[in-house]
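Omission of a single protein chain aside, the complex is shown with its protein chains in their original locations.
Moving on, here comes chain A:
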Amino acid sequence: MDAHVAQLQMQYRNYILSLYQQGFLDDQFTELKSLQDDGTPDFVAEVLSLFFDDCVKLVGNMARALDQTGTVDFSQVGANVHQLKGSSSSVGAKRVKGLCINFKELCEAKNYEGCVRCLQQVDIEYKTLKAKLQDMFNLEKQIVQAGGIVPQVDIN
C-alpha cells in the first residue's frame, strides 16, 4: 500500500508541476491552496466551482453581446471581460487571464472579428482548465482513499 501511495503522490506532484509549467496556473493558485486548512477543507474546490460558474455566465453574456444584429456594445463586452479577468486572476487561472488581457484590448479597439475569435479561445481555455483541475481533484481523492496524504507541491 505504501508503494502505491508513493506512486500516486509522485504522479500528483508531476501533474501539478506540469500545470504550472504549461502555464495553466500561476502563483495565485499556490496562494489559494495555502489558504485551505482543516477548518476549510473544501475551500479550493468551492472557489473553483464559483469561478467556473462565473465563466459560464460571463462567456454567455459576452456571446449575447457580440451576437447583436446592428451595433455591438463593446463596452458591455468589455465589462464582462473585466470581470472574468478579475476572477481568473484571483484563482491563478493564468491562460484565461492572459486571454482576457488581449480580449479587453480588442474590445477597446472595437475589433469584432478579434473579439469573436478571442471569446472562442476563452471558452476552450476555461473548459480545458476545468478538466485538468478535475483530474487533479481525482488524484487527490485516490491518494486519500489509498490511505495517503495529499502532498504540498513546491513549484519553485
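Here is the rule we use: contacts are C-beta pairs under 8 Å (C-beta built on N, C-alpha and C of every residue); 3 or more make two chains touch, one makes a residue touch a chain; residues count from 1.
One rule holds for everything that comes next: contacts and distances are computed from a predicted model.
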One chain is missing here; what is its name in UniProt, given the choices "Alkyl transferase", "CST complex subunit TEN1", "Response regulatory domain-containing protein" or "Ferroxidase"? "Response regulatory domain-containing protein"
Which residue, A:Gln7, A:Gln21 or A:Thr40, contacts the hidden chain when the whole complex is considered? A:Thr40
Which of A:Arg13, A:His82, A:Arg117 or A:Lys132 contacts the chain that the document leaves out: A:His82
Which residue of A:Phe51, A:Phe74, A:Phe103 or A:Tyr126 touches the chain not shown here: A:Phe51
Residues of chain A in contact with the chain not shown: 28, 31-32, 34-35, 37, 39-40, 43, 46-47, 50-51, 53-54, 82-83, 85-87, 89-91, 104
